[in-house]
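Every protein chain except one is present and positioned as in the full complex.
Chain naming follows the written order as A and B, and within any one chain the residues start at number 1.
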Amino acid sequence: MTYTRRQFIGTLGATTALIGAPSILRAQSQGTFRIGALCPVTGSGSPFGSGMQKMIIAAAEAVNAAGGAAGRKIEIVSEDTQTNPQAAVLAAKKLIDVNKVQAILGTWSSGVSLAVVPLTNDANIILMNTSGAPALSVPPANAKGLSYRFQATNDRFGRAFAEICEKEGFKRPATMAFNNASGIGNTEGFRKAWEAKGHKVVENVVYEPNQPTYRSELQKVLAANPDVIVTGSYLADTTIIMREWYQSGQPVKWVMPGWAASPDLVKAVGPDVVEGVISVDSVSNENAPSYKAYDEAYRKVTGQPGQSNVYAAMTWDMVHALALAIEAANGTDTAAINAKIREVSNPAGQQVYTYAEAKEALKKGKINFEGASSVLDFDQYGDVTPDFGVFFIEGGQLNRRYVVKI
Amino acid sequence: MEAYFIAIGIIALIYVILSLGLTLQYGLTGLINFGHVGFFAIGAYTSALLALKGVPLVFSFAAAAALAGLAAWPLGLVSLRLRDDYFAIVTLGFSEVVRIVITSERWLTNGVQGIPGIPRLYEGLGGSAAQLAVLVTVLAVTLVGAWIIRRIAGSPFGRLIEAIRDNEEAVQALGKDPARFKIQVLVVGAALAGIAGAFYAHYITYIVPDQFIPLVTFYVWMAIIMGGVGRVSGAIVGTAILMLFLEGSRFLRDIVPGVSEVDMASVRIGAVGLLLVLFIMYRPQGLMGDYTKR
Partner (left out) sequence: MFYAQLLVNGLVQGLVIGLAALSITLVFGIARFPNAATGDFMTFGAYAALSAHKATGSIAMGGLAAIIATGVISLLAYLAVFRRLAERSVVALLVASIGIAFFIRAVLGVAFGHSQQVFQVPLSRPYVFGSVRITPLDLQLAAVALAALALVFAILYLTPIGRQMRAVADNRDLARVSGIRPDRVMIALWLLAGSVAGVAGMMLGIKTIVTPEFGWEMLLPAFTAAILGGIGSPVGAVVAGLILGVVQEVSTPLVGFTYKIALAFIIMLAVLLVRPRGLFGRLEGAR
C-alpha cells in the first residue's frame, strides 16, 4: 500500500512539473499589480456587494491617477462570491490561477472569508475581508499573517453593546440572535463583555430564519422582564419581530446592530414602532479628508451617500492600504508588502488621507494612513478597532447621540 | 489556469459521486430520494471532525461512508411503508433534520460558526501537486463507484432492483422481498454521498450548515435528469452540463450585455428552472438516455 502510493505520488509530481512548466514562461505582465475584487454581488450580501466592488475599482483609479504604486498600475479583476462559500472558492481559484491576482480584497460574510483564506494562504497572497468571525484572527485561518480585517469583529460589536447598555443605565438585558455566525457572535460577545462587568443577562434566545411568526420567541424573552433587548439580527427578521413586539404592548428598549436597525426598518414598520430603538454601527472616519474623498467617489458611481454602505468605505481603504504598502516595499513581493502594511497604516508617522498625499509623504519618512472606514490601525491579528456610533431612532430619523470607543 | 480547471474538476467529480448514488437509488430502483444532501452533510461532518481529532484520513473517509450509510438504514425501513411521493417528502424532511441537528449541537459541530481548518488531502505535497493528487483520487473513487454501479446494474441484483422499480408486486409474487434490496440500495447510495461529503469537507476545508441546503439535492437531481436517468454516463454528462452552466455564468456576463450582476443570480436560477422543464417535456430520457426504457 505504502509503496504503491509513494510511487503513485512520485509519478504525479513528475506530471505536475510537466504541466506546470509553461506557467514559468508566462511571466507576470510587467508594470501592473493585479488585485482580485471578490465581493458578494449576489446572495444575502447583495445590498452591499456591488458598492464594495465599485469602490475597489474607484480607489484603484485614484491610485493609478497618482502614478500607481512602486511604478506599477493597479489592475482590478472582479468576481462574485454569491455570498456562498463553494461559489467563492471557485471564484477565488479563478482569480488566483487564471487571472494571477496578487491579492484578494472584499470578501464579506465570515463563511466566505473562512473558505477563501486557505487558498490565499496557499498562494501566498494577501486577503482583506470585512467579516466578523473571531476565527479569522488566529491560525489556521490567519496562520501566515496575510489576512486583514477592516470590519469590527463580532466580539467588538458585543463589547460596544455592553458599553452602551451600561451608559444608558440598563440593568436587565436579554438577547435575541439570528441563528448564524454573525448573529450569535454579536450576542455572545455582548454576554461575555456584560458578565465581565459583573452583571447578568436575564435571557438568551436564538431563533431560526424564515418563520411566519416570532411571537413565541418574543414571549420567552419578554417573560424574563428585561429592560432592554440586545439583538444580533438582520433586517427581515427584525421587521417581523418589531411588529409583533409592538402589538404585544410590553415596554422594553432595543439595542440593535446598524444593518438591522436601518432606515429601511423605519420604512418597513413605521416610525412609531421603532421610536427609541438604539442602532449601533461602526462609524466611518467621517471627519477625515479620506472619508470625504470616498464619499465623493461613492456618490459619483452609485448616486447614493457614502454612509449608506459602510463596507464600501472599507474596500476603498483596502486598496489604499495595499497600494501604499506596495509603494513602501517598492516591489511586488508579497512578504515585503505584508511587512509594510502596518507600517503605513498604524501610528506613529505623518497622518495622511489620500493616496497622492501619502505617496509624497512616504518619500520623506514614516506615514500613518487614516482611512475612510476607520483610523485603520491593525493589531497583531490584522484586526482594526473602529469606533461605534450610537444612533437613536427619533421620529423616524436615526440621530447619532454619541460615539463609543472600545 | 490548470489549477482552476483542476478545482472545477474536483467539485464536478464530487457532484458526479453524488449523482451516482442517486442513479442507483432512483434510476435503477425507483426510490425518490430528495434528501441526498443529508447524507452528504453526514459524510462531510464525520470525516472533518474525525480528521481534526487526528484520525488518519483513510479511516475518517471510511467512517464518513459508514455513518452516512447507517443513517440511510432507518429511512430504508420507512420507505417500505410509504408511497413513492411520500417518501420523497420524508427524505427531504430528513435532510432538513440533519441540517437542524448540525446547527443545534454546537458542542459537536460548532453550530453555525462552522468548522474551519479541516486538513486537506495530501497536505504534505503542497500546492499544485496536492491539487492534482486530489483530482486523481476523486477521479479514481468516481470510476470505482461508476464501475460498481454498472456491475450492479448488470448483475442479477441489478435486474431485481430494476424489476422492483417497474413492478414491485410482481417481484413480491416471485417470492423475493423487495424490502431488503431497497434498503441495500439506499445504504450504498448514501455511503457514496458520504464519501462525496468527505471529499468536499477536505477540499473546501471549511464547512458550515448553510452549505447543506436542499438546493444541493436539487442540483444533483437536475444533473441526472439532464444526463439521463439510470445511466452512469448520464450522471457524468449531466454533472458536466450543470458545472458548465454554474461556472460558465461567471464568464457569461462578459458576453451578455445589459444584465446587471445582481440580476445574474435570478437569470441563473431562471435558466436552470427552464432547462429542467424543457428536459422533462422534450427529452425525458436525458442526453445519454436509453430510448427503450420509460
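What we mean here is this: contacts are C-beta pairs under 8 Å (C-beta built on N, C-alpha and C of every residue); 3 or more make two chains touch, one makes a residue touch a chain.
Computed from a predicted model, the values in this text were never measured in an experiment.
Just so you know, the chain we are not showing touches A, B across the whole complex. Within the set A:E75, A:E208 or A:E360, the residue that contacts the chain not displayed is A:E208.
Among the residues B:V58, B:A173 or B:M281, only B:M281 touches the chain that is left out of the figure. Only one of A:R243, A:K292 or A:K366 touches the absent chain when the whole complex is considered: A:R243. Not every partner is drawn; the one left out touches chain A at residues 46-47, 179, 205-213, 215-217, 219-220, 223, 235-236, 239-240, 243, 246-249, 264, 268-270, 272-273.
Summarising the interface, chain B meets the missing chain with residues 26, 32, 78, 81-86, 88-90, 92-94, 96-97, 100-101, 103-104, 218, 221, 225, 262-263, 265-277, 280-281, 284, 294.
The rule we apply is simple: only the chains that are shown with their structure count from here on.
Distance between chain A and chain B, defined via averaged C-alpha coordinates, is recorded as 33 Å. Residues 9, 12-13, 15-16, 19-20, 23, 41-43, 46, 50, 79-80, 82, 84-87, 89-91, 93-94, 96-98, 111, 114-115, 118, 122, 133, 135, 139-141, 179-181, 183-185 of chain A are the ones that touch chain B when the two sit in their complex. Those residues of chain B that touch chain A in the shared complex are 1-4, 7-8, 11, 103, 111-114, 116-117, 120, 122, 125, 127-129, 132-133, 136, 204-206, 208, 210-211, 246-247, 250, 260-262, 264-265.
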